[in-house]
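All protein chains but one are shown in place.
A, B and C are the chain letters, set down in written order, and residue numbers restart from 1 in every chain.
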Amino acid sequence: MIDVLYFAWVRERIGLPKEQVETGAATVAELVEELKAREERYAAAFEDVSALRVAVDQELTDFDAPLAGVREVAFFPPMTGG
Amino acid sequence: MIDVLYFAWVRERIGLPKEQVETGAATVAELVEELKAREERYAAAFEDVSALRVAVDQELTDFDAPLAGVREVAFFPPMTGG
Amino acid sequence: MTVRVQEQAFDLGAEVQAFALGRDDAGAVVNFTGIVRNTPDGDLERMEMEHYPGMTENALKGIEAEAMKRWNLKDCLIIHRYGTLRPGDLIMMVATASPHRGDAFEAAMFLMDYLKSRAPFWKKEYTTDGAEWVAAKDEDEDALTKW
Partner (left out) sequence: MTVRVQEQAFDLGAEVQAFALGRDDAGAVVNFTGIVRNTPDGDLERMEMEHYPGMTENALKGIEAEAMKRWNLKDCLIIHRYGTLRPGDLIMMVATASPHRGDAFEAAMFLMDYLKSRAPFWKKEYTTDGAEWVAAKDEDEDALTKW
């Protein structure tokens, strides 16, 4: 079980901030494919992953990152703080 | 008559902050030569003019600047504010 | 080295004062303050700043640690708010203290550039026309290449 978090418009499109996902995905990219296959709102949120950023266990990484031993994955658009 | 002002170690070497000078000098450089000829303390202060800066009527300029119509000339070392 | 991520307002004057005062080991203190800017039409009602609790603090601490490593700094400080902000409200501040002004300036710019594109904050603007997520600027991402 992995905690999957969504922020900003990703959260709005998917319609929830956080969920627990049972997955056998080896990488973030595989997890994204599983989520997209679920429902249209996931497919819409992940339509263009080049517009997204991902953090694994609260560290920024890329979509090739492995998921073995990971507790938390977060998807969000590019940051706009400051 | 021109007001001649001295700041920082130039003031200390010459021993006064300000004086009125009757001069026929056409340029700052000529005024410096007149002052150096007066007394040893002036010669010491103006020994190396490359180590000095000059302002004419409160604007930074160089030693070639003309003195026609000028009211105030100031000599000082490079600035160290901030 | 301090990071504070908070919903409530901060007292800029008191923070800058406390950061600079009694410091005789660092002649140069630089402070950057980010303020909610109104739209050109002046119709911004509010901004909601979302963040990623837990990750935010760690990302900011990492950015500070990197700045302390790259420049001769005696101290640095980041304060960043989340939640509801209105035009003119202070969003965030960074401060750096160094014996040399070049280091203090560069480190503050570095903190800002990294914070903009690497700290998990997202702005949504609410105007009389509706609500919109602020898009990241290419120039903000590009700014990182110079460090």
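Just so we're on the same page, a residue touches a chain if its C-beta (ideal position, glycine included) is under 8 Å from a C-beta of that chain, and two chains touch if they have at least 3 such contacts.
This is a predicted model, so every value here is computed, not measured.
When the full complex is examined, the chain removed from view is found to touch B, C. Against the chain not shown here, chain B presents residues 5, 7-9, 55, 58-60, 74, 76-82. Within the complete assembly, residues 11-17, 20-38, 87-88, 90, 99, 101, 104-105, 108-109, 112 of chain C touch the chain that is not shown.
To be clear about the criterion, only the chains that are shown with their structure count from here on.
Here the CA centre of chain A is 72 Å from the CA centre of chain B.
Put simply, the C-alpha centre of chain B and that of chain C have 48 angstrom between them. Looking at chain B, one finds that none of its residues touch two or more other chains. Residue positions of chain C touching 2 or more other chains: there are none.
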